[in-house]
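What follows is a single structure, and I will ask about it in a moment.
Removed from the display is one protein chain of the complex; every other protein chain stays in position.
Labels A, B, C, D and E are assigned to the chains in the order they are written; within every chain, residues are numbered from 1.
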Amino acid sequence: MDMANTVFMFVATVLVWLMTPALALFYGGLVRSKNVLSTAMHSFTTLAIVSIIWIVIGFSLAFSSGNGIIGGLDYFGLNNVGFDPAEGHTIPFNLFMMFQMTFAILTTAIVSGAYAERIRFPAFILFTVLWVLIVYSPLAHWVWGGGWIAEMGALDFAGGNVVHISSGLAGLVVALVIGKRKNAGATAPHNLIFTLIGGVLLWFGWFGFNVGSELAFDDVAMYAFINTNTAAAAGVLGWMIIEWAVNKKPTLLGAVSGAIAGLVAITPAAGFVSPIASIPIGFIGGIVCFWGVGWLKKKLGYDDALDAFGLHAVGGTWGGIATGLFASDSINAIVTNNGLFYGGGIDLLWRQVVAIVATYIFVGVVTFILISIVNLIFKARATDEEEAKGLDLTMHGERAYQD
Amino acid sequence: MDMANTVFMFVATVLVWLMTPALALFYGGLVRSKNVLSTAMHSFTTLAIVSIIWIVIGFSLAFSSGNGIIGGLDYFGLNNVGFDPAEGHTIPFNLFMMFQMTFAILTTAIVSGAYAERIRFPAFILFTVLWVLIVYSPLAHWVWGGGWIAEMGALDFAGGNVVHISSGLAGLVVALVIGKRKNAGATAPHNLIFTLIGGVLLWFGWFGFNVGSELAFDDVAMYAFINTNTAAAAGVLGWMIIEWAVNKKPTLLGAVSGAIAGLVAITPAAGFVSPIASIPIGFIGGIVCFWGVGWLKKKLGYDDALDAFGLHAVGGTWGGIATGLFASDSINAIVTNNGLFYGGGIDLLWRQVVAIVATYIFVGVVTFILISIVNLIFKARATDEEEAKGLDLTMHGERAYQD
Amino acid sequence: MDMANTVFMFVATVLVWLMTPALALFYGGLVRSKNVLSTAMHSFTTLAIVSIIWIVIGFSLAFSSGNGIIGGLDYFGLNNVGFDPAEGHTIPFNLFMMFQMTFAILTTAIVSGAYAERIRFPAFILFTVLWVLIVYSPLAHWVWGGGWIAEMGALDFAGGNVVHISSGLAGLVVALVIGKRKNAGATAPHNLIFTLIGGVLLWFGWFGFNVGSELAFDDVAMYAFINTNTAAAAGVLGWMIIEWAVNKKPTLLGAVSGAIAGLVAITPAAGFVSPIASIPIGFIGGIVCFWGVGWLKKKLGYDDALDAFGLHAVGGTWGGIATGLFASDSINAIVTNNGLFYGGGIDLLWRQVVAIVATYIFVGVVTFILISIVNLIFKARATDEEEAKGLDLTMHGERAYQD
Amino acid sequence: MSDMFKVEIITRNSTDLEAFKMKMAEIGVSGMTFSHVQGCGLEEGYTELYRGVKKVQNVFDRLKIEIVVSSVPVDDIIKAASSVLHTGKAGDGKIFVYPVQQTIDINTGKQGPAAL
Amino acid sequence: MSDMFKVEIITRNSTDLEAFKMKMAEIGVSGMTFSHVQGCGLEEGYTELYRGVKKVQNVFDRLKIEIVVSSVPVDDIIKAASSVLHTGKAGDGKIFVYPVQQTIDINTGKQGPAAL
Partner (left out) sequence: MSDMFKVEIITRNSTDLEAFKMKMAEIGVSGMTFSHVQGCGLEEGYTELYRGVKKVQNVFDRLKIEIVVSSVPVDDIIKAASSVLHTGKAGDGKIFVYPVQQTIDINTGKQGPAAL
C-alpha cells in the first residue's frame, strides 16, 4: 500500500466521477430546449443505475477471475473487495473498484448521445441495465480483467476500446435501430454555454481518467498528464483549422468538439507515447472527428444525434491505431514492441487493429441484439406527438426553463 | 503528522468548500428568474461572512475546550491554531480548522433555502451572523468539540445533526415566522439545468464532506466513500420510483432531489455501515424526503420554499435513526454498540433519538428567538411590491438575464 | 522527491487549469448574448494555443537559465524536462512545468477581458501567440526563472506582477489601441449566473494557484490556504459595503467582483502574511477595485470591457504594496526584510514598488508594440456591422442560444 | 363581419393570469393569446448599476393579452378586465380595441363569429 | 389603401416553418413576421409537478405569424395556410384578418401596396 498513490487515486476517481455529470451538460446543451431534461436524465440516471449495479455484480463480472470471456461471482456484493491492495497494486482494492465504477458509468452514459431526443424513458432504462452487464463488463474483462485482449498484447492505456469505441459504436447501432429524428437536419444546439461547461469539465475529469489509469503517480503518470492536455489542445487546433478552411468560420462548438476528439484519441496512447507525439495524435484526432461528424454522418445518413459515434468511435479507432504507430518503450517499459514510427515494425499495429475489429464486432452484434429485445418489451421510439412536444414534457412532465 | 492524510484533507476541504457555491446554483435554479440573484446571494454572502467569523471566533466557540455547552476563546483570531496536529490527529490543526469552516458555511447557507424569495437582505445578514454563532457553533461543540452529545455516545459521522437537521429545522422556523410567499403554490423552477449543475456539484463535494470526516484516508474513509456514492444513487432510484408510481412521471428535479436525499441520509452513517446497508439507507432516504416535500409540506401548510426542511431535516432524521439500525463494529471499531439490525439491541438507536430530539429542541427554540429579534431590528419580510417585482431588482438593483 | 507533495501539486495544477475555463464563463456572462461565444472562445482558444506553445518553447524561455532578461532553449520541446525534481524542489520537474503552464494560460486569457466584444478573431490569435512569448515568458523569467526581479529581493508569492498586473495592464493597452465599443455605456451582463459560476470556480482554482505556489504542502502552504480564502471573503465584504454605501444597493456582481479583487490582492502576499493581515488586504482590495472599475475607468474614459485592468492591475498593484506592508518572517522564513507594519521599515516596500513600476513599463511598452504590429497585419477592430450583429455570428457563424 | 373586435390589453407582467382567465371564462371568452412585451408609458424608470455602468430602465416588462370576440360585448370584457387589473397605480396599463375583418378556425374551417 | 389587410395566424409552435414559408413564397408573399406567444383555447391542459407543487398548464406555447398583404388575395393565404397547418386536432389555431390603413417601407420610402 502506498498512501500517496492512494490519495492520488481518490482524486482521480472523483475527477472521473465528475465526467458523467459533465456529459449531461455537454449533451444537454446540444439538444433543443424541449429535450434538455430528458437528455440530462440519460446521463444522470445512468450514474445512479450503474453505481448500484457495479457494486452488486458488475465489478465482479468484469474483474473477478472467471475465464477469458467473462469474470465470475467472486466479488458479488463486494464480497472479497476490501481495503487491501490487489496483487501488483499499491492502492486499496475497493478504491480500484470505485475507480473502475466511474469508467463503467461514463461509458454507458456516452451511448445515450446517439439516440437523444427520441427514445422513450423505460426503454432507455432497460437498455442501460442490459448493456452495462452484457456489453461493458465482458469487454472490460477482456482488456483489463485478464481476458484475451490483454493476453494478446494489444495496448489500451485508459480505454480506447473499452470506453470510446464501445460506447460510440453502441450508440450508432441504437440510432440505426430506432431511426432518425423528424427534422434531424434542422436542429441546432439550444445552449452552447452548457455544452462548453460540460466540455471543459470533461477535459478536467480526463486528467483523472488518463493519469489515474496508471493507478500510481509515477513517471508514466506524468507522461499521461502532459499528453492528455497536449492532445486536447492539439485537437482544438486541428478541428478549428480544418473547420476554418472548409466552412470559413471556426466555431466554439468545433473547438470544444476538437478538445473531446483529441482527448478520445490520446486515451489508449496516453501512457505509451511522448508529449511531442501527442501533438499529431490530438491534431489528427480533431481532423478525423470533424470528418466523422460532418462527412461520414451525412454520407451514411444515420442520425447519431450528438455524435457518440463520430467523436468516440472514430476518435477511439484513430487513437488505437496511433498507439500502434507512436508507442515507445522509452516512455513506458510495459511496451514490449515499439510502434511503427519507433522502429517496432507493424507487429503492434496489427494487434491494435485486431483488438479494434474484435471490439467492433462484439459490441455491434450484441448491442443490436439487446436493443432489439428492448424494443420488443417497451417500444423504444417516442411517438410523433411525443417527439414534437419534446421528451421533457411527455416523459418527465417538466420544463427546464420558465420565468 | 501524516503528509498523505494532509494532502487528502486539503482535497476534502476544497471539495466541501465547493458545496456552498453549488448550493447557490442548486437553489438559484429553483426560484423564479426574478429572485435568482437574491437566492444565490444568500449562499454566496454566507460564504464570505462565515469565512471571516469562523477564523475570528466561530472556530474557537465550537472547538476550544470551554465546557459541555460551548467552547472558550482559546482559539480567538486563530490564536494557538497552528500547523501542528491536534492530539489524536495526523493533519495540521489549522487544516482541521479550514475543513470545519466549510461545514459551518454550508450549514448556514442551507437554511436560506427555506425563506427564499421573500426575505429582506439586511435581515438575512443579521440572522446569518447570529445563527452561526449562537446555534451552529454550540451544536458543533456538542457533537465534535467534546460536548455532551459526543459524551453520550450517539454517533454522527459527518454531521446529520449538526449540519442537516439543524439547518433544515432552522429553515422551517424562519419560514414559519416570516410567512408564505404570495402565490407559493404556483411557482416553478426557472432553470432546472442550474439546479442540476448545483446538485451534481453537491454530490461531488459530498465525497469531501463524508470521506474527509474520517480526517484520514483509511479503511473507514473508503467505506465512507463507497457508501456516499451508493446511497446517493439509491436515493435517486428511491425518489424516482416512488414518484413514477405516485405521479406517473419520473422527473429530473425528483432524481436530483433524490440524490441529495440519499446523501443527507448517509451523512451520519457513512463511516459506520456497510456498502450494502447504504442501499436501503439511501433508497428510503429518497422515499421519506419525497414524502417530506410532497405530503408533509402540503399537510402542514408551511412554505419552506426550497425544501430545506423536507430534504435536510427529514433526511437527516432518517439518517440518524438509520445509523442506530445499521451501525456495525465490523465496519468501524469506534462503534461500541452495534445497531439494531446488527445485534446491538435498541441501545444505540435510543441514543440516536435522544441526540436528534435534543437537536430539534435546541435549534427550534433558539432559531425562533433569533429570527424574532432580527425581525424587531430589521423587518425581515419583503413588502408585497418588493416580492412582486422580485428581490433581484428591489434588493440588489440587478437583473440576472438580459440580451 | 516527495510523493505527498507531488500528489498535492498534481491537484494544485488541475485546480489552476480549471481557472481558464472558469474565466471563459466569468467573462462570457458579462457580455451581451450576441458576443458570449466569442468571449468564451478567447479563453478557450488561449488554453489550446498556450498549451502547445508552452511545451514547445514557452517554458524554456521562461525557466531555462539563459540570462537575466530571458531564458534559453535548453528545455525546447521539453528536452531535459523529466520526472526528476529540479534542484531545491521535491516534485517532478515536468509537473512543475505543467503547473507553470496553467499560469501562462490563465494570464494570457485574462487579457482578453479588456478588448471583448470588438476584436477580430485572427488578430486575437496572433496577439495571443506573440504576447505569451514576448511579454509573459520574459516576465516569468524575471520573477521566477532566476531573473533580475528575483535577484533584487522583491516578493511575489503567486504572481501579483507576473499574472495580474501584467495581464490587466496589457488589457488596458489593447483596449486603448482598438478603441471603445459603440454603446459601451449601455451594456449589461447577459447572464450573471454564468458569471457567478465562473467566479466561484476561479476562487476554487485559486486554492491551487496560491497554495500550490509553495510547491509543497507545508506550514507556509497552510498560511497561503487560509489567507486565500480569508482575503476573498474580505474582498466580498469590502466591495459590498462600499457599494451599498455609494450606490445604495449591494449587487451580486459586486460581491463576485469583490471576491476576485480580494484574491488578486492576496496573490503576491499569500505566503508571507498572517491570516489576520489578510483581512485588511482583501477588504481594501475590494474597495480599491470598486474604485478602479467605477471611478477610475469613468474618469480616464477607456473601455476596458470586462475590467481586466480595474480588477487585476489595480488589485495586483495593491497586493504588491500590501506585501511590502504586511510581510513577516514569522510566517515565512524566506522574508528577510519584514514589511513596514512589521518593523521592517520601507526597504521591502521600496523593492516592491520598483518591481511593480518595472512591470508596468515593460508590459505597457511591449504590449503596445505588439498590438500595433498585429493591427498592421490583421485589422484588429471589428467593423461597425460586425459589432452590431455580434461577434458570435460574424466571427464564428454560431449563436449561443436557440430554442 | 363588422361585429368582430380584438381587445388588446397591455398590463403588468406580474398579473395573476389564473384570476384573469377565470374572470374571462365567466363572461364567456373562450380563447386568448398572451405575449411578453416591453413598454414605456407613465410609470417612472429606475436605475440599474453594473460595475459602475449605469443602466436607466424606463422600459418595463409587460404582458399583452389579445382577445378576439364578437358575441361577447366588448364592453363586458373591458369592464371585467379593468376590475381585475385596476390597482390605481401607474403601470396598470391600457386597453386598445381594433376592428377585425374575418376569423377562421383552422381545425374546423369555420368562419366569422362561429370560429370563435 | 382600403385593400391592405393583415392576416394573423396563431398556431402550434412546433409548426414546420420552412414548409410554411415555402408555401407562402409560392403564392407570392414576400415578407412576414413571427412571434412566440402563448395561448389558451380549446386544447386541453395538463399538469406539471415540481416537488409536489402542481402547476396546471392550460396555456400553450404558440406561434403567431403576421402577414400584411394587398395584391395577394387574403383568401389565397387562408387557403394555403390552412392546408399546411390543418391536422384536425384541437390546437391547430385561428386566423384573424385585420384592415390595414397604410404601409411604408422605411428603406425605400415607398408607401401603400407598393411598399410590400
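The definition used in the following text is that contacts are C-beta pairs under 8 Å (C-beta built on N, C-alpha and C of every residue); 3 or more make two chains touch, one makes a residue touch a chain.
If you're wondering where the values come from, they're calculated on a predicted model, not measured in any experiment.
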{"item": "Shown chains that the omitted chain touches within the full complex", "value": "A, C, D, E"}
{"item": "Touch list for chain D against the chain that is not drawn", "value": "5, 9-11, 35-42, 58-59, 62, 64, 74, 78, 81-82, 85-99"}
{"item": "Absent chain, residues of chain C that touch it", "value": "183, 186, 388-389, 393, 397-399"}
{"item": "Hidden partner interface residues of chain E, rising order", "value": "6, 17, 21, 30-35, 68, 98-107, 109, 115"}
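To be clear about the criterion, only the chains that are shown with their structure count from here on.
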{"item": "Required minimum of steps from chain B to chain D, each step between chains that touch", "value": "1"}
{"item": "Centroid comparison with chain B (C-alpha atoms), farthest chain", "value": "E"}
{"item": "In chain E, residues with contacts to at least two other chains", "value": "48-50"}
{"item": "Chain A residues counted as touching two or more neighbouring chains", "value": "3-4, 7, 11, 191, 197, 397-399"}
{"item": "All pairs of touching chains, each written as two labels joined by a dash", "value": "A-B, A-C, A-E, B-C, B-D, B-E, C-D, D-E"}
